[in-house]
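A protein chain is absent from this complex, but the other protein chains hold their places.
Let's look at subunit A:
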Amino acid sequence: MADSPSSSPPETRPPGELAEATRDEAALTRFLRGLPGIDAVGLEQRAAALAGRAVKGEAKLRAIDRAVGMVDLTTLEGADNASKVRALAAKARTPDSRFPDVPRVAALCVYPDLVTEAVTALRGSGVGVASVATAFPSGRSTPRAKLAEVELAVESGADEVDMVIDRGAFLAGEYGRVFDEIEQVRAACGPAHLKVILETGELGGYDNVWRASWLALLAGADFVKTSTGKVSPAATLPVTHVLLRAVREWRDRTGQSRGVKPAGGIRTTKDAIRYLVAVREVAGPDWLTPELFRFGASGLLNDLLMQRETQLHGHYSGPDQVTVDL
């Protein structure tokens, strides 16, 4: 930690009392283990209760537009290539050609080798390019290879980097190692935004999700992100509550705003609105912006567009009215 090979920019250092937590591995471990617990029963009850809030009519239409603007349109398949990226880039710029007032999505999320293609296809559109990195999705590679991947993604023009944490190290209690890796990636990102994927489905409980969130925030994450989408369960409402609570407390303690990105398994407008309600209630209305909240999803966008039309015209139009982007 203190003797980490590359030190991060000073502005990402946590202020005040939290800086003490990052002094050395022992202090970090003490801090994370000393965090108050999360009670699973109560957490799930609250998540379920808030999911019952109704957003309808005009408010629903605005919520849909808001959600569209928060989507990180994602393609992370072995079969991805330049043509797939170009197809999604066109979708990202103009989600629904029949309705030019639909906002563009926040970013396109691809593998590092396709960043150049995505940057070219999205030039001038305002849509960001996000690249996964650090041996996504498992994170199992050597530190040098992971850092090199981040550097290459940023050199290729990625605005955002979605890294995965080393879950093996985290579960072994090697918090310092996880911290160092995030901090080094943070440094390698330069101006690019860093999203830190916790892969909550592998962490074995909310207490660990809570600790991992704090660990990522302490190490300089701009966003904490639930999942790669390759592990089940991916994002769930209660897990997202934990992340939202962490960024809220982070701001209460430091004044800095950090973001949250649930990813994987969010497919319907109904789901998306439930997440927005959670954002509003747990983190606060300030987080209802693409700068601080994103959806990592691929299928969600089309459902949002279909529901948007339903809100406008009062009837469903069917899946053939939205584009299938392959």
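Structural remarks
Going forward, a residue touches a chain if its C-beta (ideal position, glycine included) is under 8 Å from a C-beta of that chain, and two chains touch if they have at least 3 such contacts; residues count from 1.
The rule is simple: contacts and distances are computed from a predicted model.
Missing from the rendering is one chain, named in UniProt as "Aldehyde dehydrogenase (NAD+)" (options: "Small GTP-binding protein domain-containing protein", "Ferredoxin-like protein", "Aldehyde dehydrogenase (NAD+)" or "ABC transporter permease"). Interface note for the absent chain: among A:63, A:92, A:188 or A:239, the touching residue is A:63.
Shown as candidates are A:125, A:156, A:257 or A:310; the residue that touches the absent chain is A:257. The chain omitted from view is touched by exactly one of A:151, A:174 or A:286, namely A:286. Where subunit A meets the chain that is not shown, the touching residues are 36-39, 41-43, 45-46, 52-60, 62-63, 66, 245, 257, 276-277, 279-281, 285-286, 288-289, 291.
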